[in-house]
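The complex appears here without one of its protein chains, the remainder shown in place.
Letters A, B and C name the chains as they come in the text, with residue numbers starting at 1 for each one.
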Amino acid sequence: MTCTAEGVVSALRAAVAVVIAHRDELVRLDREIGDGDHGENMRRGFTALLSRLDSEPPATPGSALKLVATTLISTVGGAAGPLYGTAFLRAASAVGDATALDGPAVAKALRGALDGVVARGKAEVGDKTMVDALTPAVAAAEAAGDDMVAVLVAAADAADAGAESTVPLVARKGRASYLGERSADHLDPGARSTALLLRAFADAAQSDERAQR
Amino acid sequence: MTCTAEGVVSALRAAVAVVIAHRDELVRLDREIGDGDHGENMRRGFTALLSRLDSEPPATPGSALKLVATTLISTVGGAAGPLYGTAFLRAASAVGDATALDGPAVAKALRGALDGVVARGKAEVGDKTMVDALTPAVAAAEAAGDDMVAVLVAAADAADAGAESTVPLVARKGRASYLGERSADHLDPGARSTALLLRAFADAAQSDERAQR
Amino acid sequence: MKKIINDPETVVLDALRGMQAAHADLLTVHTDPPVVVRADAPVARKVAVISGGGSGHEPMHGGFVGRGMLDAACPGAVFTSPTPDQIASAVAKTDGGGGALLIVKNYTGDVLNFETGAELAAAEGVEVRSVVIDDDVAVKDSLYTAGRRGVGGTVLLEKIVGAAAERGIDLDGCEALARKVIGQVRSMGLALTACTVPHAGEPSFTLADDEMEIGIGIHGEPGRHRVKAGTADEMVRQLLDPIVEDLPFESGDRVLLFTNSMGGSPLIEMYLAHGIAENLLADRGITVERRLVGPYVTSLEMQGMSLTLLKLDDELVELWDAPVNTAALRWGV
Partner (left out) sequence: MKKIINDPETVVLDALRGMQAAHADLLTVHTDPPVVVRADAPVARKVAVISGGGSGHEPMHGGFVGRGMLDAACPGAVFTSPTPDQIASAVAKTDGGGGALLIVKNYTGDVLNFETGAELAAAEGVEVRSVVIDDDVAVKDSLYTAGRRGVGGTVLLEKIVGAAAERGIDLDGCEALARKVIGQVRSMGLALTACTVPHAGEPSFTLADDEMEIGIGIHGEPGRHRVKAGTADEMVRQLLDPIVEDLPFESGDRVLLFTNSMGGSPLIEMYLAHGIAENLLADRGITVERRLVGPYVTSLEMQGMSLTLLKLDDELVELWDAPVNTAALRWGV
């Protein structure tokens, strides 16, 4: 199975729902080691995305991803806005004008996203950021073969584990780093939102696949 | 028995101790229906009085009362400062140059005090102020005969009852009046401090009497 | 109780010393008795405009001492009226031959202490007048009560009378102007939290997490009634309606709108409330010509706000706009 513009859009709609459902959780996580706005920042951005998906339906997977990027950049703010914005911008470049994405294309998009986040934020694995979720996700995606659904599920599973791995870490980037040692024993909100997004994409792809069978 | 300058001073020292001991109670009462400073205002004033009694020992009962008046006026502030100040000033005028006070002289002093408070504050019985304690105290003192100790004990007993009588009242004067109906069911702090002062004077006179027997 | 203080007993003097250090160009702090005096006092022939009251309302009054506003402020203990010797000392330090006008907020303690202070000053041969401001519409006024409190309107009164005195208006003129302002200024406040007087150690009252006190004064005293805390729209309406109806302010009136934080409520909320009040006044056909927004008449760390409306005419607008150079209000200089 491959993923068309329609598939990307339905995955994005699923992501919107997940972000809204987890808004309070992300706020709480960010209150603990940040400034308490991550859930609201993401909700604001993805709510804006929803209305743009309705008013400007994208024609290709790439233009869908670009729409996500520009929307998040102009509505999220904070650290997450430019980081996720750049991630989706690079993902869009990676897929180019393709009308449908197979597994390797999705892996390439994820690789582009990770490169973008690292280029902007300069974080490494272990710094307790979204990079800790995205890095293993990309590796798993690249190892998962040709099936688009399998790639996304592998990425989501790895992102979950990667996010969990941030709990014991002492933050070295972002606002949580101001807490020093006290940032340990908390899940990083950005790593959590990355894992949530990837899970939403994987779930959407799986149910599309089921529907098509 | 009569009361000399020495007797007045020892009664005032007793009053200082009582005010300090009841500071927190008076603060609490004033927090409930006022602004929470009455106990501290009185403590400040009577602590200042203590050091002046040491440095400028008064020669007559009248000059002792005048010292109280000027000290309270310049250190207490709030409503209580000028009211108690005027009370002691008028009490001082009432006793004149007498070197010793008998029962009727004490009653006259108390009458002067009450007149002074009413002249300044324009409160009547039932307005929920110190006037509710002082008015019955004066009446009881005037009816108590010649014995100085009996006069003070009668005044203290009546002031206690008068202070208690303020509990159900709705305040019509002072800061508590801003509360309207909500001022009911609270003891008026100024009435309470008046009763405390008179009790301190009566107790001091009684123990002086015992000591002299 | 957590506060940035050393000792409840020395709070006022300790803060005055900091104020002196911060504003030596504007004012001189005397400590025995405590009086804050404008740096260039006495100003020859000018009416000395003097106010005072309990501390804990900062920047009122010390923050209003300076050219174009107060000649002196007498700070009492926290929430406690100053004593007569402070007032007499303020007059003595600022009288330049033009007499003194005392601006007194209507509280029993303030009125009585200023009365005695004025007598002491008059005995020294200074011509002293007093005006009593009582702008708080939350309090029922009656011959048989302590009457209305002086609250937010005090700032506007001090600014306007201060400007008149600076222009050389004489004591009669300043007194008449003050009475005119008092006659056309009205205020009301609400609290979301109580404050803690340092020497009391505990809050004056407690409010549940969904309650507010309507009609609070500025001394941490409870208000007239307690209601559920609603939206900012509702809060502003609950303050503005009684104010407008009291004077009353009417369609066609020109006003100054003063949106005041009780201290603990942040400026973002004051701007938000101010915007609502401007709209409500516009709906009533009342023209807001001047405004003041911020924490000017506070109750320590109390969260809450008050609104004040002053009816304007050309004379008052001109005096409001006149130069002022104090720690808290500064323009035109």
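Assume a residue touches a chain if its C-beta (ideal position, glycine included) is under 8 Å from a C-beta of that chain, and two chains touch if they have at least 3 such contacts.
Predicted model only: the values in this text are computed from it and were never measured.
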| item | value |
| --- | --- |
| Displayed partners of the chain not shown (whole complex) | A, C |
| Touching residue (missing chain; options C:56, C:82, C:117 or C:147) | C:56 |
| Which residue of C:15, C:104 or C:214 touches the chain not shown here | C:15 |
| In subunit A, positions touching the absent partner | 27, 31, 33-37, 40-41, 44, 73-83, 85, 120-121, 172-175, 177-180, 182 |
| Touch list for subunit C against the chain that is not drawn | 1-7, 11-12, 14-22, 55-56, 58-59, 63, 78, 192-193, 209-210, 212, 229, 231-233, 235, 259, 263-276, 278, 288, 291, 293, 295, 298, 300-301, 303, 305, 330-333 |
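The rule is simple: only the chains that are shown with their structure count from here on.
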| item | value |
| --- | --- |
| Chain-level touch network, classified as line, ring, star, complete or other | other |
| Centroid-based (C-alpha) most distant chain relative to subunit A | B |
| Whole-Å gap between the CA centroids of subunit A and subunit C | 54 |
| Gap in Å, rounded to a whole number, between the CA centres of subunit C and subunit B | 32 |
| Averaged-CA centre spacing for the pair subunit B and subunit A, given as whole angstrom | 75 |
